[in-house]
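One chain of protein is taken out of this complex; the other chains stay put.
Coming up: chain A.
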Amino acid sequence: MALAGQRDAPEPPDFGILKRLAQDQLVYLLEQLPGRKDLFIEADLMSPLDRIANVSILKQHDVDKLYKVETRPGPGASDQFCFLVRPRVRTMRFIADIVNADKMSGRSRKYKIIFSPQKFYACEMVLEEEGVFGDVTCDEWSFYLLPLDEDIISMELPEFFRDYFLEGDHRWINPIARALQLLSSLYGPFGRTYGIGRCAKMSYELWRDLEEESESEGQGRKPEIGHVFLMDRDTDYVTALCSQVVYEGLVDDTFRIKCGSVDFGPDVTSSDKSIKVLLNSQDKVFSQIRNEHFSRVFGFLSQKSRNLQAQYDRRRGMDIKQMKDFVSQELKGLKQEHRLLSLHIGACESIMKKKTKQDFQETIKAEHSLLEGFDVRESTSFIEEHIDRQVSPVESLRLMCLLSITENGLIPKDYRSLKTQYLQSYGPEHLLTFHNLKRMGLLTEQSAGETLTAVESKVSKLVTDRAAGKITDAFNSLARKSNFRAISKKLGLIPRLDGEYDLKTPRDMAYVFGGAYVPLSCKIIEQVLERRGWQGLEEVVRLLNGNEFCVSGTGGPGRRGRQPARPTALCVPLQTALRGTARPASPSVLSSPSSWAAAPSRRSRRCASWGRREVGRPGEGGERAGATQLEARRALRSALCPASGAHGPAVPVPPAALPGHRRAHPAGYKFIFLTTAITNSARMMEAAIEAKA
């Protein structure tokens, strides 16, 4: 829908291939254990698996019973067990327990573990330690990419966020690099690669290594994706932290979109059942409202209902023949539309109810003040009251983080008092949560950093220059400052308003936040694509802590592209925040197409900006932030219409659908997002909350 009439935007590549690939490989792996077997599936692989295969496919390949990992097999279990899992230590122990229990009771079985997307050495080590190595066989299901919609591909790795940004672990970089490699082998070679963030850069480097040695022969293939933009989530936390006001975002915040589908409960379906609905561009109602500001959705839905009614009404006065045609040709479509309409109307009601209860207006007002930097005291007391009233542990945290990032940390007095009240309202164990948020740089104290500096200088004395450089680097990532205010000013992220912001014909990407704020990540992508590099953005880059790059002709040797790059851009936000990232925005702005055409893909010529590493000042205080890169990965590939950029995590900002937008940038790019996972503020906060083990 969104694309119709958009002459300049290319059709997005067919990502259905990715699903077929994944399915074929899975079937192949299952056949490696011939005969009847029971399949144990990791809980968080179930939804993705549903999008790839179904039970009958599994049955065709001799899968007998299905279990969720963590469930013990019953007495009637098969002689062969197959485990489809993420590479996690916990899961290995579970499997080892089963194997060892069988051994003890003298039961003999065959066991096969299929890791997705990769196997980790640590997992094998656990299997060995538990004494079951050799009793099980291992395989890898290289299921890196799940297309969730025509322009969103997800790696479905929400743990990337915590693993990288909190723990500082690089385990997912290889999968990211492989995902990019896969994508480029299918739809590349890419013309130019841009990126910003530490993780983005590392991912890019590993990907380049993989490409270089793969000697693939890409010549003559028509590239379907022109540009790639990798970005770390921590480049832009703010976007992910703001309340979403676009329909898709609200649906996600309210009901949680999981793997592209949502469960609408009884309050939405107005029956006693829950209904699972796939939300994508195929849903004719959803595709038209997903990117709209919530306030515009009602009008649209009621218009739509009236049209529907009129169409039904036509059958009055029909003769038998006409009636027959009507029933056979139109009725089904109308019924379908009717069903969708009533679901979305129900969802709207439910969202309204919930938001009214939570003082949504007031919350938004406080958020806007934070973004603009006005009335910070007042916002702080709003947050305090929010905590005192126990409104929601996740929401309170989110607001505190937003305060911290926009203000470059809380002043110590506020930090202490908010923390104390938070612990009193939501539980003392959140002491750990605060510690985590501090490490991630999401919730910091303004004076923080002194301790780090001390450690660093102590450490530096011990080591050689080369190592010292590395340390500085590491500390740098630990001690990130958000510099939001300065960046916002530099890039004009807070639109100046005279009068009401016109949501009907939005003039910029800020409409995804009701006109209050242009998503930083999207703005960066816009700027970089416009300039075809980072030139002129030096100050912004510095404020973002560097690690930017720009490389043309990423195809590696032998991949010299002949054609001009397509106007498709692949945005790869690393991490997490896909949803926001994903749809939204960013791109909105790409303007001249001609510049695209002029961009020849040259083989790894690096832009001047590449390699210019910002040396971090030691001791900046924070903790680590950085890894968002994955998000960036969602590359926008095809030239899309300006419409959809990805926002970070925050939800889906779907501007893409706005005709106004598109008209403004007729030659726009089509954006495709590739993300580690789609995120929103709640998911981000939950990642930091210490779970009961």
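Here is the rule we use: a contact is a pair of C-beta atoms (placed from the backbone, for glycine too) under 8 Å apart; a residue touches a chain by one contact, two chains touch by 3 or more; residues count from 1.
In this text, contacts and distances are computed from a predicted model.
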Can you match the unshown chain of the complex to its UniProt protein name from these: "Eukaryotic translation initiation factor 3 subunit K", "Small ribosomal subunit protein uS7m", "Tryptophan--tRNA ligase, cytoplasmic" or "Spermatogenesis-defective protein 39 homolog"? "Spermatogenesis-defective protein 39 homolog"
Contact with the hidden chain (one of A:Q336, A:Q424 or A:T505): A:Q424
From the list A:D267, A:D325, A:D502 or A:E690, pick the residue that touches the absent chain. A:E690
Identify the residue among A:S78, A:S116, A:S154 or A:S203 that touches the chain left out of the display. A:S203
Of A:G168, A:G265, A:G373 or A:P495, which one is in contact with the hidden chain? A:G168
When the complex is taken as a whole, what residues of chain A touch the one chain not shown? 17, 20-22, 24-25, 27-29, 31-32, 34, 88-90, 110, 118-122, 124-126, 128, 131, 133-134, 137-140, 142, 163, 167-174, 185-186, 202-203, 205-206, 209, 213-218, 221, 385, 388-390, 416, 420-421, 423-429, 431-432, 435, 459, 462-463, 467, 470-471, 474-475, 478, 690, 692-693
